[in-house]
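One protein chain is absent from this view; the other protein chains keep their places.
For clarity, chains are labelled A and B in written order, and residue numbers in each chain start from 1.
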Amino acid sequence: MTIPEDLLYTKDHEWVNIDADKATMGITDFAQNSLGDITFIDLPKIGIQVKQSEWCATVESVKAASDVYAPLSGEVLKVNTELSSHPEMVNKSAYEAGWFAVIKIADLTEKNKLMNFLQYKEYIESLSK
Amino acid sequence: MNYIPHTETEKKEMLKAIGVASIDDLFKCIPGGLRPKSFNIPEGKSEFEVIEYLKLLSCKNAINLTNFVGGGFYDHYIPQAVDALAGCAEFYTAYTPYQPECSQGWLQAIYEYQTVICELTGLDVSNASLYDGGTALYEAAMMAIRLTGRRKIIVDSGVSLIYRTMLYAYTSNLSIEFVETPVAHGQSCREDIYKHLDDKTAAVIVQNPNFFGAVDDFSDIAQRVHKCGALAIASVYPVSLGMLKSPGEMGIDIATGEGQSMGIPLSFGGPYLGFIAVKKEHMRQLPGRIAGATVDKDNQRGFVLTLQAREQHIRRERATSNICSNEALCALRALIYSSLLGKAGFRELAGLNFQKAEFAKAALDKVSGVKVKRSAPTFNEFTVCLPKNADEVVYRMINKGFACGFPLGRFYRGLDNYLLVAVTEKRTKEEIMQFASSLEAALCS
Partner (left out) sequence: MQLIFEKSRAGRKGFALPEIDVPITGALPEKYCRKTQANLPEVSELDVVRHFSNLSRLNFSVDTNFYPLGSCTMKYNPKFTEKVAAMEGFSGLHPLLPQLLGGGMLAQGSLEVLYNMERLLSEITGMSAFTTQPLAGAHGELTGVMLIAAYHKHNGERRKHIIIPDSSHGTNPASASIAGYDVVVIPTDKEGFLDMRSYKQALNRETAAVMLTCPDTLGLFNPKIKEIADLAHAVGALMYYDGANLNAILGKCRPGDIGFDVIHLNLHKTFATPHGGGGPGAGPVGVCEKLVDFLPISRVVRRTDGTFALDYHKHKSIGYIAPFYGNFGVILKAYAYILALGKSGLIEVSENAVLSANYCLARLKDYYALAYGKSCMHECVLSAARQLEQGVHALDIAKYLIDKGFHPPTIYFPLIVKEAMMIEPTETESKETLDAFIEAMIEAASLSKTNPEALRLAPLSMPVKRLDETRAARVPDLRWQPK
């Protein structure tokens, strides 16, 4: 289970990479592993406003559909269109090729609600107990 | 007869294995106060007695009338092989094919059925069936609302009143705005549709042929609808698709319809077959089961239920639909029917229906006082204007051995003198001629 040190995390297993006023987001290795083979990803439309902790995407596997929540509020600037034909990229490369969307951050203070890699690691360990 | 095999000895053995003294002990979990207040059901009868009784009841139905009633439900001939094959017990006593390895027959049949529906409608993707043409239209409307995020739907009043009222009943608590547009010269009124079409419109719903029997080409409507970012939905009659421009050729996004005409008996209203087909991009909003091809471990082709994450058993309150049981056996009948008729047969069948209806139009036009509406071309059903109330004429015609059509006044205000007449391939030249002469007599008396 990889947990990159330079990212921030949510309790719903999303990761976010903040670069000035933009945030790239996706789901964590832990999330892709527990979902199993991902078959389809319903991404948000470009230009919509997402809110922290609210719906921004849905991930489907053969026998499940799970919602993905926005780690930060803001406007969706870009989505990873490659995922529509290659959803398996999330399984193979959750933190790089499997990114979901880029959000224009509306309120940077929201990042205080996110976990750093150490906190997330501890959080995952607490779940498996 | 209760079809229970257990002997008294076996029951005792089973009770012993469970560790209880009697069957009553197994029902102790039901609190005493909840035992039935009554259970007043007649005692059972033998198979023979039940058949005799129901045979008597069946004779109280009038099925000896020469039938010219359609209204979306048609008296087509059903080849004997359809009954014989759909009656294979390994088809009809199976459940939904949840376990693909021991359900390949069903899954392949559904995949083939989906192909037939796609071919007939000229669209890309279909499903394993819906309940009937009306619920299929409702599912299409809900799809359009989800796909566009809009809540206004324009419905042409040439769409069957039965389907429109179903649509309104299902959506009565959902704050969806419906606008009905009139029929002009038999066909959909473009002007009125375009007047209401705006950036809040999710879909425009039309029907081909419409309830009055008129044939249309909705290509222009589909184009305008798409410019507004809305979807075009058409309810269609499958037998007509042997001849008529397909929804796909018109640019329709979602086609639905009643599949009863493809090898399914009229059976007093059901079981029937709702079908739906959509453009590929809308595939993930489809309701219901879908069969797909894949491979097994040895790379051999096989079939499974797929895209299940849309469905109620996985997505629960956020599913695309609540449908679980569908009309698979009726879909199988439609598949067998389409296979028997085949490419040329389906076209020929449509031609027969069209020509017989044209002949009937000419025959009825000669009856004094009767005027066939000719403002738009028709397929196998058409509207005639009678010199008196159609209800009464129909009543008189029943006594002459004809179910001569459906009085439009029952569904449309102001059309009391209008009769909707359907002519399928089962109606002979002689029957049509007799229909005309009996009508003449009925109008005179």
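We take it that a residue touches a chain if its C-beta (ideal position, glycine included) is under 8 Å from a C-beta of that chain, and two chains touch if they have at least 3 such contacts.
Every value quoted in this text rests on a predicted model; they were computed, and no experiment measured them.
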Sole contact to the chain not displayed, among B:C330, B:V370, B:L386 or B:V421: B:C330
Hidden partner chain, touching residue among B:W106, B:Y418 or B:F435: B:W106
Chain A, residues in touch with the chain not shown (by the definition above): 37, 39-40, 60-63, 87-88
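The criterion applied here is as follows: only the chains that are shown with their structure count from here on.
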Rounded Å distance, chain A centre to chain B centre (Cα mean): 44
For the chain A and chain B complex, residues of the former touching the latter: 39-40, 42, 60-65
Residue ranges of chain B in contact with chain A within the complex: 284, 307-310, 314-315, 318
